[in-house]
Structures are given as C-alpha cells and as structure tokens.
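The next block holds one structure in the form of structure tokens; read it before the comments.
Shown here: the complex without one of its protein chains, the others still in place.
For reference, chains read A and B in written order, and residue numbers begin at 1 within each chain.
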Amino acid sequence: MNEDQIVQLLILMLKGASPLIFAALGELIVEKSGVLNLGVEGMMLMGAVAGFIGASEYGFVVGIFFAMAAGVLMSLLFGVLTLSLVSNQVATGLALTIFGIGLSAFVGIPFESTKLESTIGVIEIPLLADIPLLGPLLFKHDPLLYLSIVLLALVSWFLYRTRGGLILRAVGESHDAAHALGYSVIKIRYIAVAFGGAMAGLGGAYLSLVLTPGWEQDMTAQRGWIALALVVFATWRPMRVLVGAWLFGGLTILNLWAQSQGIGLPQQLLTALPFLATIVVLVLISRDAAMIRLNAPASLGKPFHPTS
Amino acid sequence: MKLSMVFKGAAVAVAVTGLAATAQAEQLKVGFVYVSPIGDAGWTYQHDVGRKEMLKALGGKVSARFIEKVPEGPDSERIIRRLARSGHKLIFTTSFGYGPYTLRVAKKYPNAVFMHATGAKTAKNVGTYLARFYEGRYLTGVVAGKMTKSNNLGYVAAIPIPEVIRGINAFTMGVRSVNPKAQVRVIWTGSWFDPGKERQAAETLIAQGADVITQHTDSPAPVQAAEAKGVYAIGYHSDMSKHGTKAHLTAAVHNWGAYYTKIAKQVMAGTWKSGAYWGGIKDGIITLAPFGAAVPADVRKLVTERQAAIAAGNLHPFQGPVKGQDGKVIVAAGKTMSDHDMHGMNYYVEGIVSKLPKK
Partner (left out) sequence: MRVKLEPRVASSQWMRYGGPVMALAATVIVGAILFAALGKNPANGIYAFFIAPVTTLPGVADLLVKATPLVICAIGLSIGFRGNVWNIGAEGQLIVGAVCGGAMALAFYPDDGWYVLSFMVLAGMAGGMAWAAIPAFLRSRFNVNEILTSLMLTYVAIELWKYMITGPLLDPGGSSFPQSREFPPGTLFGVIFESARTSVLFAVAVILAGWLFMTRALQGFKVDVVGQAIQAAHYAGFSQRRVVWLSFLVAGGAAGLAGLIEITGPIKQLPLKFTPGYGFVAIIVAFVGRLHPVGMTIAALLMALMFLGGDELQFELNLPPAIAGMFQGLLLFFVLASEVLIRFRIRVIRSARRTAPEASQAGAGE
C-alpha cells in the first residue's frame, strides 16, 4: 500500500469523525452546564432528516438551517421538560431518543432512497491544496468539515478564555453557588441545551448531506451514543474530543480496511472498543474525589431547584 | 310500470354483484414480503417490477399486496402470518433470512403456497426460487477485468451466504479469464440494505486503489461512490446507470415478471408443485444492462459472444480449472462444477485477496 492510499484512508477517517465532532461538542457544552441530555441520537436523526428535506427542496444552505432548527426544537422539548418542569433528565433524554427515531422515520418516508441534487462541493485552498500528500489531506475538504474544526477552536476558546465560559462552567460545577451569585442557572442551561441541539442537528446533517448522502431510517447507526461516549472519553475537554473523534472514526475505517486486505482483526471487538475505552477512562478519572472534581462537571445530571 | 322497472333494476344489480362476487372469489390474492425499501433500483425494486408485470399480464385475475422493509427475523413471521391469515394464497418471501419463518407459517396454512426466494429448504407448500445470478456475474467480471487499469477491483457484499460467495467467485472467474493479474477485495457490510455502510465500504475500497467497484447489496450507494470518485462501477439487480452516468459500465439485471406470472397461473389452475427453481440466462431471468459509453466495442463483442455461449450451454463460469485461494484445484480442467457443489460454496477462489469471515 502506498502513501497516496494511506492519505485516502486518512481522509475517510477525517470525514467519518466530523459528525461525531459536531454532536460531541454540543453535548460537551450541555454537560459542562450540568445537564445530561441522552437524546443525542434522536436529535441527530431529526437533524439528518430535516437537513435532507431542506436540501432536497431548497438547496444545501437551507438544508443546514433546517437541520440546526430541528435539533434546537428537539433539544428545547428536552429543555422545557427538564429545566422548567424539573423532570428526570435520564428518562426525558431516552424518551427524546426514542421519539426522534420514530418521528424522523415517519417524516422521512417520502424522501427515502431519493437522490440529492445539490451537493456541498469542496473548498480547495489554493496553492496549499496542491502539496503532494498533505494537500488533499488537509486542504481539500467540504466546508462543514472545516466548520467542525473552527467550532472546536471556538468552543475551546469560549470555555476557557471568556467570562461566559467561566460562568457556564461554574453553573455546571455548583448550580447553587452560581445561583447565589445571581446568575440565572435555568437561562444559561437553556442556551447550552439549545446549542447542543443545533450541533447534534449539524452532525446529523453531515451524515445525510455529505457522508452518505441520502436519507434512510436510523441512519445514524448509534453515532449519537458514540458521541456521548466521546464526551466522557475526552473528559469534557474540546481538544481531546478532536483526538477521540479521530480515534473512534479511525476504528471504523481500520475495521473495513483490515477486512478487505484479508487481515483477521476481531471485528466486533473493534466496534465495541470506543465504549470499552470510555469505561476505562471513567474508571481512571473517578478513582478519587480529586480526580473527579478536576474532570467531570459536579452538577451533571442533578436537577436544579431554585429556592427563591 | 315503475315498480316493474325497479324489480328489473334490482335483478340486474343482484346479477352484476353476483358476477362480481364470483369474480372476486376467483381472484388470487398474492402477497409480497420485501426486505428493503423498493427505491428506484436494487433487489427489491426488481421484485416489485416483477410484481407489476404480473399484475399487467393477469389483469383482474390477481391482486397483489406488498410490505416493504420487513427485517429478517421474528418480525417477518408476524407479517407472513398476517398475509396468510388475510386470504393471500400465494406469498413470495423475497429474502434468504425469511426461510425458517416462511416454513413455520406454511405449516399452519397448508392451503396457501409460499415461494421463498434464494431459499435452501422446501416443503409441500413451500417452493424456492433462485436465478443463476452467477452467470451474469461472470460476464460483468469480464467487463471489469478488461476495463480495470489498476488491476484492483472492489466488491461490496452483504452477508456471507453461499449465494453471495458464489457471486463473488463467479465475478472473479470472469475477471481472471481476461486479466489473470487482477485482484478482488471484498468488504462485508453485514446487512442487505445499508446505504451509509455500503458507501463507506466502497470508498474504503477505492481509497485502496480499486478502480472498478461492484456490489451485492440493495442500494445504489456503491455506484454513487464510484461516480463521485471518478472510478468505474458495475451495478447489480438493476440497471443503476442513473446513479452513475459516467461510472456505470453494466449490471446483471434480475427479471422476475415472467416467472411470477407463470407461478400465479399455476396456483390458479391448481397445477403448482413444490420444487427448487434455478433459472439462468437462457430463461431470461438474468440479462445485462446496456453498456456504458466507456465500454469499447471489442469488449462488448466479447461479452455478447460469451453471453450467447452460456445460454447455449457451451460456457460455464465454473468450468475447470477452478482453484481455491490456497492454489488447490477444486475443479479440474475439462470438468464443470456441479449444481450441488455450487449450492454449498463457502470458500473463495484464487484472485480474491480478502479472507472469508471465519466461523
């Protein structure tokens, strides 16, 4: 196998990682604010179907907006129930997933097995794209893939270099203390949840508009759950999300490549690896209270009862 | 006078309804169970084309009902049972995995006829039907072998049952008969229909240098992948050229209409008997899609000649020498593989780089 082929495979890995990056970034913000939204799979599917419908009817850009809007609406459904009506986050998130799977299947019926006419196209950075090997690997991708990297940098900067990010993290660490300081915990969490929804929708749109492209029921194929695992695997840090997404995305390509070459790798073990690895990470960071404090948002999953 | 008119009118109405009722009673209700969406190309699409042709040929004598996207497994038993329970006397279950469930329901409904596509087991009221797809595969392999420049071919396959393995082997025999240096790589998606996985598999094969992609899966995703990456593709089940106008070279096309019409007529006449049908090119069940513009005239001539030879019985895709991946001779030169041996095929022939999923 020559270098060109290796580059081609790495490009496939980058593309496969993109939907994970979007969804995981969104859920990272949500969890940093102290909320656990298990509905990522459902939100991604709604984003995928809405994006496909928008792109089929009105073109690519509209598709992206539809996808984000669908994600936001789904997440707000979750938000109203868990933030304003203080319902159990685990149950609501699961309900959101099951609901999203069903609703997307229903809504997408007329669009199954249809072809998408308007495609996204590729952005080639002049001069740099012509560098052998590195050029196509780094400088010749679809706009959404670049967007995912940009967003990752933005989220990282927001969380650790802005006041807003500090407040968000404070809310996630101790919502009572943040409330006592006068911050509107509920409002901040709503914004975080909505952002998570928009990102999940984008991740879904990447699947239906770029990766496949097309719409089929259940097309996320557990990627929402992998994104949830990814957030934990990355110990809630954006840069680690990038590396983790490459690893998880790369595993799939590795699996396929090994199969075709006649190399006997244990397929099911490789597919299970992201989840197993996440459990290992969880054990490592939970070993003692100090490690937990350093990594996981302390208020994660705990409902907030304002006392005034 | 008015009263007699009413009576006459009533008599005519009764007569007409009576006739209609008798016609209804004679109408054969046919059910179709599909494993994937009908879409616009693929395995299920071709079965549905067959269903429509049957309806056209037999007019009001039959009515047909289909249910698509029925997953193989216990869910299918419920659907097949409901079809039988609601008066369908001829039921086609169009996927290998429906086998055990078709047999179970057939036991409870001995008066209905069940036809299981690609199945391996028959019963008194269960017949199986299969086409010699491998003949078409062989011919598409010849095209692929001639058109490849990298001598690297990619195959996106679904589930490793003998029928699929036979297709891969026949394709490889065709390729190697005109290009002994070419190699075939196979990726299994684990499902008959999964466009996302099929696309990813095709792209991975292309990334490894394959310049002709073919498939044994239900969606046109591999053809689309080939078109997007500027390599060639050979479709399957249907003519998939609309999904890859530049990439599509040809396809092995399934034609079920005449067969379905024949079976329906037999059931209506009461002459149907159980059996295992295995028709081929000479029966018209397999044809080749029109050649893509890129295929040169000499290749077209060669393929057409070989197609005629197969139909006449002078050429067999698995005629000796047939060697396994390990180089051992399976069929000696001058001999032809028997139907029985073809049915149980669970090994790869020489020329395939990948290994079969281990048991």
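Methods note: a residue touches a chain if its C-beta (ideal position, glycine included) is under 8 Å from a C-beta of that chain, and two chains touch if they have at least 3 such contacts.
Just so we're clear, the structure is a prediction, and the values are computed from it rather than from any experiment.
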Candidate in contact with the missing chain, chosen from A:I6, A:V62 or A:L94: A:L94
Touching the absent chain when the full complex is considered, from A:V7, A:I21, A:L36 or A:M68: A:L36
Sole contact to the chain not displayed, among A:A105, A:I167 or A:A258: A:A105
Residue of A:S56, A:S113 or A:T278 touching the missing chain in the full complex: A:T278
Residues of chain B in contact with the chain not shown: 66-75, 77-79, 82, 96-97, 100, 120, 159-162, 190, 346, 357-359
Contact footprint on chain A, counting only the chain that is left out: 36, 38, 42, 77, 81, 84-88, 90-92, 94-103, 105-107, 109, 217-218, 222, 225, 228-229, 232, 266, 268-269, 271-272, 275-276, 278-279, 282-283, 286-287, 289, 292, 296, 300-301
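Note that only the chains that are shown with their structure count from here on.
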Between chain B and chain A, distance of the C-alpha-averaged centres to the nearest whole Å: 39
Residue numbers on chain B that touch chain A, as the complex places them: 37-40, 69, 154, 185-188, 193-197, 199-201, 203-209, 219, 221, 224, 243, 353-355, 357-358
Chain A residues touching chain B - in the complex, by the definition given at the top: 1, 5, 8-9, 11-12, 16, 112-113, 115, 207, 211-212, 214, 216-217, 219, 221, 252-253, 256-257, 259-262, 264, 267
